[in-house]
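One chain of protein is taken out of this complex; the other chains stay put.
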Amino acid sequence: MVSTFFTNYEEVASCILFVIGMMNLLLQPNLIKKIIGLDIMDCSVYLFLAAKGYIEGRHAPIYVDGVTDAVNYINPVPSGLVLTGIVVSVSVSALMMALTINLYREYSTLNLDEIMMKLRQEETEKLGRLTYGAVEDEE
Amino acid sequence: MTLVQNFPFFCIILSMFSAIISFVLSGRQAKIVHLAMTGLVFVMSLFVLQYTYMTGSSYTYMMGHYPAPWGNEIRIGALESLMAAAFSLIMLLSVIGGIYHIDKDIDKERQGLFFIQLDLLLASLLALIYTNDLFTAYVFIEICTIAACGLIMARKIGRVYVSAVRYMVMSLIGSGLFLIGLSLLYAITGQLLMSPARIALQKIADTGQYEVPMAVIMVLLTVGLGIKSGLYPFHTWIPDAYGYSTTSASAILSSLVSKGYIFLLIKLIVRVLPYKSIPGAQMENILFLFGVVGMIIGSVDAIKDKNIRRMISYSSVAQIGYIYMGIGLGNNAGADAALFHVISHGLMKSLLFLAATGLIDCSGGRLDRKGLTGAGYRNKVAGVGFTIGSLSMIGMPLLAGFVSKFMFASAATSAPIYKMIIAWTALAISTVLNAVYFMRMVLVIYTPVGAVKASRLKRGAQTDIEIKPESGEKAAMLQKGPLENIGIIGISALIIMLGTYSQVIIDIIRNGFALFD
Amino acid sequence: MSKRNPDYENSFWQKFAMWCSGDYDPAKGKFEMKKPGQKSKGPNIIGKLMHILAQEESIYASERDKNLRTFNRFYIIVSVALGFLLTILLLVTVSQLPRFGDANAPENNEVARRYIEKGLEETGAVNIVAGMILDYRAFDTFGESCVLFVASCCVLMLLKEKKPEPEKRYDPVNSAILQPAARILVPIIIIFGIYVILNGHISPGGGFSGGAIIGTGFILYQTAFGFEKTGKFLSEKFIKVITVLALSFYCFAKSYSFYTGANHLHSVITPGTPGAILSAGLIVYLNICVGIVVACTMYSFYAAFRRGSF
Partner (left out) sequence: METLRILLLLFLIICAVSVSFSKKLLVSVVIYMAFSLVMAIIWLILESPDLAITEGAVGAGVTSILLFVTLKKIRSIRTEYSEKEQEEE
């Protein structure tokens, strides 16, 4: 059962990284660190996939001298998936950064907990005025 | 291959292409393109539905020149085309019903971008419905997440940014779990398409290898999609996200986006994951449990909340609980009921959001019960629509909600006895709780108020404060066109139709589900 | 949550850094003679705890928020517990997977074999990965371009301002390093990016990496010379039009190949001579399109972040 535990370093590391990234995303109150945690989480999955695609003693999936024998090259599928995934993760993190900037402009803090508290205070102050367009009118 | 068989592919590409060209169009043109495209998708999906229902079979459609284990493919059957038709129709009606608020809440130069997101949301939902490939599903899940986030934050107020961030955090954790589950699945099977992956998993299960990885994969994929669709313990982002965005966005998010993930989950359960094995049965039990708890907690939270829009959002938590309870029953009848409820809840929730907005508008923007008193007289169409939606939610006969509750109850009879008792009890309690908060609201909006007070309420003044002079202008601003009413009337008619002629839809779902495998 | 404390002076890493620079001695005060009966460590920890608690009190001030605080603590504990559970689950799973680098692992099956063995004759691409993502599994890749597109729309929606004002405060300063370096580096970066894109089907790289390289080139140019100069060739309208053109071409080309493939029609696209620049059917054109989209999107992200417009 533990036979492959000490040979699959990449996979083990990627699992640990995944959980570290996820905990950062969940528990860090700071939004920038949340974004970095998200990127680490995605990267760890890609590391896992790339490690699964590797085959000992074989070369990168680019034909050399027209040799098309399968025993010469590693598995190309994980590389393709990871290429797609990297672009997905960069676009998601760009979106999160834009949200961060807007939140900072609105509440002048990067700490999500503080923002939640500010929101709650706002609500307590105008508890009597539950209106749909209230916030817009004030601006 | 006949022309009709190409239509699902045309639908997906058409919606993507209209998103692309909308980037250089103005907001008004983008709106027209979006409405025309959604209508066309609806019509094409109806043709496909008719074709698949007549032939009684499902077929696969290659995306490219390479057959199944090598290239991407989509798979079309009666159930998929029914869902596509229902989703595009609900989207069309929700956008028409909320078009006035899109104009009001969103700046002119941002409206084009808003419609691009709607287009891509429809494309990703269609792709999630039709796809037969796990990695394509992941990519389109991400499109769906980003587009949904765009819809949430279309209103430029601080509050929605917070809800968008919370939504994104939960969703991204869900997609991360889904992605790592997918990678593990690839590691033990080497397949990304659903049908070959199932065969490979079957082989592995026969040899008895990889028992733990298989269970872990099942947990990761289910939990990932559960988080994204707002299953009970992970529902905290729902009320914020649905409660503060613009009307159409709330309606579409609650009625379509979460349902797309649920449909994908049902597809995975039937087509890929070995849910018939022992860990699968336990997983079903867990889904059943969370579904039942969600049904009750969601309703209790809805009773506690004063804000009408947040109340409707909490009711979504409860309704998603119903769907997961149906999946968790573990038999075909339960899945049929869950699929029927996907459609009927989609209709009811859009109607409630649209009608609630209509009521709020004629009460000067007030969201609480005091402000909404007598609103049913001030806006008659919205009042009737809200009443129909509420009655359907409670389970009034002849309406869609009754049929789905009946289907859940009858599906529970063929489940194990303890599940049957739990399911029936939960249905009864939840119906009572639904009745408490929805009937309370209906009674409030039909409580007669004096003429003077009514005019005050209409102008949005606090009942106990002097009327402000500028609030008159505001009341004039809140006049709106007939389009809102078209949306409300259309969806109400659909709910009544679905309640009275439910047998046709149930037949399609039953036959389609049998072919789903 | 754990990092709410701004009391950084007492933290371990800060002390470590100070110790490295010689400002702090952890052993100080430990070896001196103590008066009997005096607790040396206690007050410090208790004081710190009190400090943290006081801070929490100030955030969760009112009575109503007491519930919230218990809920938050519960949330943290549950999340950490779930994290540990997930780690253990994943590690157990990994320990059961086949050995690293095993040629007989389940994923090295007929799917991967066909991509390698038939890839050259079916797609004409020397780079197997490029052939795979742009021909065998092209639908995924089109979806991926759409992810970029929708993300750039969202960012624009969030950050677009009515009058884009260039930030005077952060206009490029004339420095001895930045401008001369940019003058030399930008052409090299952009040419390298174009090389990577055009050789995407022959060597490692392709539309995504090349596009990102070109995008960083644009960003460097803007940083050195300001928006006025960049705007001459990268105006908002130009970016929009060229993105739409590239994506539409991609859409049409792939629709054609999906349609002919599904209906078993003959396609006019041929693989060509392997190894040449203009070979591998549509792949080189698709790479160019993807490169344009990625470069424009990356630059527009940057521009939107900097001044609220393209």
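Order of writing sets the chain letters: A, B and C. Residues in each chain are counted from 1.
By our rule, a residue touches a chain if its C-beta (ideal position, glycine included) is under 8 Å from a C-beta of that chain, and two chains touch if they have at least 3 such contacts.
Not measured: the values here are computed from a predicted model.
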{"item": "Visible chains in contact with the missing one", "value": "A, C"}
{"item": "Residue in contact with the excluded chain [from C:119, C:206, C:261 or C:281]", "value": "C:206"}
{"item": "Hidden partner chain, residues of subunit A it touches", "value": "9-10, 13, 16-17, 20-21, 23-24, 28, 30, 32-33, 35-37, 39-40, 43, 46-47, 50-51, 53-54, 58-60, 62, 74, 78-79, 82-83, 86-87, 90, 93-94, 97, 100-101, 104-105, 108, 110"}
{"item": "Interface residues of subunit C (partner: the chain not displayed)", "value": "3, 8, 11, 13-14, 127, 129-130, 167, 169-170, 196, 204-206, 208-209, 212-213, 215-216, 219, 298, 301-302, 305-306"}
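Note that in this section only the chains that are shown with their structure count from here on.
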{"item": "Pair exhibiting more inter-chain C-beta contacts, A-B or A-C", "value": "A-C"}
{"item": "Between subunit B and subunit C, centroid-to-centroid distance (C-alpha), Å", "value": "30"}
{"item": "Inter-centroid spacing, subunit B versus subunit A (mean Cα positions, whole Å)", "value": "26"}
{"item": "Contacts with two or more other chains, residues of subunit C listed in rising order", "value": "90, 93, 96-98, 105, 107-108, 111-112, 115, 137, 140, 144, 147, 150-151, 154, 158"}
{"item": "Where subunit B touches two or more other chains at once, by residue number", "value": "135, 139, 142, 146, 149, 153, 180, 186-187, 192"}
{"item": "Subunit C contact footprint on subunit B (complex, rising order)", "value": "1, 6, 9, 13, 16-17, 19-21, 23-24, 61-66, 69-72, 109-110, 113-114, 116-117, 120, 123, 127, 133, 135-136, 139-140, 142-143, 146-147, 149-150, 153-154, 180, 184, 186-192, 200, 204, 210, 212-213, 216, 219"}
{"item": "Subunit C - residues contacting subunit B, complex", "value": "89-90, 92-93, 96-98, 105-112, 114-115, 122, 135-140, 142-144, 146-147, 149-151, 153-154, 156-158, 160, 162, 240-241, 243-244, 247-248, 251, 255, 257-264, 267"}
{"item": "Of all residues in subunit B, those that touch subunit A in their complex", "value": "135, 139, 142, 145-146, 149, 153, 157-159, 161-162, 164-165, 168-169, 172-173, 176, 179-180, 183, 186-187, 192, 306-307, 309, 357, 360-361, 364-368, 371, 460, 462"}
